[in-house]
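I have a structure I would like to understand better, so I am pasting it below and will then ask my questions one at a time.
Of the protein chains in this complex, all but one are displayed in their positions.
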Amino acid sequence: MVGKMKAVVGVLKDTFSFNDLPLSERIAFAAFLVFVFFFPWIVHTSYPRVVMIRFLLFAMYGLGWNLIGGYGGQVDLGQAKNVGFGAFATALMITWWGVPFWITVPVGITVAVVESFAVAYPMFRLRGHYFAIATLCVALVWQKLFLFWDWTGGARGVELPIKSAPNFTYMQFGTIGYHYFIFALFMAEFLFMNWFRKSKMSYELQAVRDNEDAAASLGINVTWTKVKTYLITAAMGAVGGSFYAVYHLYIDPRCVMQLDLSILIAMTAMVGGAGSIWGPILGAAILIPLDMYLGALLGGMGFYGIDFIIYALIIMVIAAREPRGIWGIIERARRRGYVLRG
Amino acid sequence: MALAAEITASGILMGSIFALVALGLTLIFGVMNVVNFAHGEFLMIGMYSAFLISTFLSIEPLVSLPFVAVVGFLLGIITYYLLIRYLLRGPMIAQLFGTFGLMLFLRYLVMFILGPNPRVLHQGVLIGKSVSLSWFTFDISKLAAAGFSILLFVLVSWMIERTKLGRALRATSIDAEAAGYMGIDTEKMNALAWGIGGATAGIAGGLLANFYYITPTVGMLFIMIAFATVALGGFGSIRGAFIAGLIVGLIMMVAGYYLSQIKLAFVYLAYFLVVVLRPRGLFGW
Partner (left out) sequence: MFSKTRSLLVVGFLVCAVTLIGVAPLAQAGSPKEIKIGVLFPLSGGLASTGALIRQGAELAADIVNDKWPNLDIPMAKWEGIPSLGGAKIKLIVMDHRSDPARGADLAKRLIEDEKVVGIMGCYNSSVTKSVSTVCERYGVPMINSNSTSPLLTRRGYNWFWRTTPDNITFTVDLFKFLEGLVEGKVRGVGKIPREELDDLAIAGEETEYGTTGAELLKEMAPEYGCRVVKYILYAHESPDLTSESQAMQAANPDCVLFIPYVSDVILYMRTFRSLRFSPHIIWGQDAGTVQPDFARVLGKDANGVITRTVFIPEVAIKVKPIAAQINNVYKERTGEDLSGTSARAFTGIQAWAYVLDKAGSTEPKAIQKACNEIYISPDDIIMLWGGINFGSTTPDEKGQNVLGMGMIGQWQWKDGKNVLEAVYPFDYATADMIYPFPEWE
């Protein structure tokens, strides 16, 4: 009994403690949290709030992807399928039976986890590009099936019934309400990641990433470690999908399960710096506002594609100049700082 | 029976065209382990150059093929020196996103310059002509594209396996460092692989322009098929790409005939099943 209590306390401590991080990072993150928390009261226009919600959503997607892609080093380009499972579980159960949102979320997670488990073992026999293309292909097969089936609404999609806001059963709010809703989800996922980072599983996973043979010789079950991580990533994608469904109130397989979404999710983690807890947040903080503002400011000007050209140039420059992402730049600057002081 | 023959014939025809599209992708991968998301855009630029050259110089589209190949070659070389060289230093994921960025860049640069409207070639010896057999009508431009596809595959395999240049390319692909010690300029070899890859994509585009419409976004129709083809055949395997192309073509034709909506799902599923049994594709090494 006491042992159990101790274990729980240990987990809680790991979840909420950031003591192992440098002070500067803790200060920066606290500043970031305060900023996001008060954001709707600092900025009174709608679009920045919308961009903020999208940023938090993608930071969340990115944190989930970072598990398998960053800590696990497996390039998974199929996260959109999990987003789709979550979104469809929520949307369909709400429209068919009026099930409260919070009951649909575990269902979405279950679907995503079960499906991922089914494909995980064959998938993890593959390496490198074979794995990346396989994840892409599986996600696209699901998209095609969801478009094909009638019970998912096919290409017609699913429209959720509009309730008078705010409604906590179906989670429908104004923009500010959604802001805090996604912020809470983001925080939950972030705290989980904080725990995960320090867990035994994380060290096993990184050992597997760095050298599978060495990890196996240490008695780590290589495949099971990867599969576990893959399942957690799937669950996190599904939560994001459920939010997407009640936020936009309209989904179809083209918007929640598309290839571009999978790539954008992986890209947020990559641009920020995969394998670091801050990476996905930094990446989303750069890519999402960039994309949304370029689209809104330049997209309607009549110069076709000028917004995409600028966006693509920035991606290319980051990928070419700093393949380890923004976090790579920060770490390099840090090292230089040590050298200067030394 | 006639139906089966008809579907098989068009499957082989389209399959060899898919294989042609995938040739450059597998070539580049074979030499330096980079998957090029922008390959569909190389194809699109090939189509546009065939269109522009044959329209403005009013020459036969087939005659424009050498020029298109040169355009593709230069595009490949420039891409290598301006972008890929730097991407090679990073992890695989940075390479994927670098070429993904290149894909968006090329697609929308062409849209920015030439506008979004679709175009089609109207004049040419192949265009709109068909041969009718009792059971099937062949589109001559597709037949020609399939013929060129076989020709190019033979040519490229010959070059890789028999020539000194090919041996240098293969040496670079097996062990770049060791190849460097042997006096092979690996930088040049990489650039060359991109050039040849670009040239084959350009030729594929020039041939497609004879029967396909041309828009800046046409590349995205082919890129996933090309990925599945290359991965199915085994990354870097030239023979594998051709056979995988035929398989993909046949699957698409049979599935498309009965269940058009999910025919692409069958292609992706086929890839998945093959790699589950053979994790390096049909002919991967």
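The first chain written gets the first letter, and so on, giving A and B; residue counts start at 1 in each chain.
Note that in this section a residue touches a chain if its C-beta (ideal position, glycine included) is under 8 Å from a C-beta of that chain, and two chains touch if they have at least 3 such contacts.
Owing to the predicted nature of the structure, the values given are computational and were not obtained by experimental measurement.
*Asks:* Write down which of B:Met111, B:Ala168, B:Val230 or B:Val274 is the residue touching the left-out chain.
*Replies:* Answer from the full complex: B:Met111 touches the omitted chain.
*Asks:* Thinking of the whole complex, not just what is shown, which of B:Asn33, B:Ser157 or B:Thr217 touches the missing chain?
*Replies:* Looking across B:Asn33, B:Ser157 or B:Thr217, the contact with the absent chain belongs to B:Thr217.
*Asks:* Of the residues A:Ile133, A:Ile182, A:Ala215 or A:Ile286, which one touches the chain left out of the display?
*Replies:* Per the contact definition at the top, the residue touching the missing chain is A:Ile286.
*Asks:* When the complex is taken as a whole, what residues of chain A touch the one chain not shown?
*Replies:* Counting only chain A, the missing chain is touched by 22-25, 27-29, 31-32, 35-36, 39, 42-48, 50-52, 54-55, 144, 147, 154-157, 159, 162, 165, 175, 244, 248-252, 254-255, 278, 281-282, 285-286, 288-290, 292-293, 295-297, 299-300, 302, 304-305, 307-308, 326, 330, 333-334, 336-338, 340-341.
*Asks:* Which chain B residues touch the hidden chain?
*Replies:* 3, 6-7, 10, 14, 18, 108, 111, 115-120, 122, 128, 130, 132, 137-139, 141-142, 211-213, 215-218, 220-222, 224-225, 252-258, 260-261, 263-264
Keep this in mind: only the chains that are shown with their structure count from here on.
*Asks:* Just how far, in Å, is the C-alpha centre of chain B from the one of chain A?
*Replies:* Using C-alpha averages as centres, the distance is 33 Å.
*Asks:* Going by the contact rule set out above, which residues of chain A touch chain B in the complex?
*Replies:* Within the complex, chain A touches chain B at residues 69, 75, 77, 122, 125-130, 132-134, 136-138, 140-141, 144-145, 147-148, 259, 263, 266-267, 270-271, 274, 303-306, 308-309, 311-316, 318-321, 323-324.
*Asks:* Help me check something: in the complex, which residues belonging to chain B touch chain A?
*Replies:* Residue list for chain B touching chain A: 29, 33, 35, 83, 86-87, 89-98, 100-105, 107-109, 111-112, 115-116, 216, 224, 227-228, 231, 235, 261-262, 264-265, 268-269, 271-272, 275-276, 279-281, 284.
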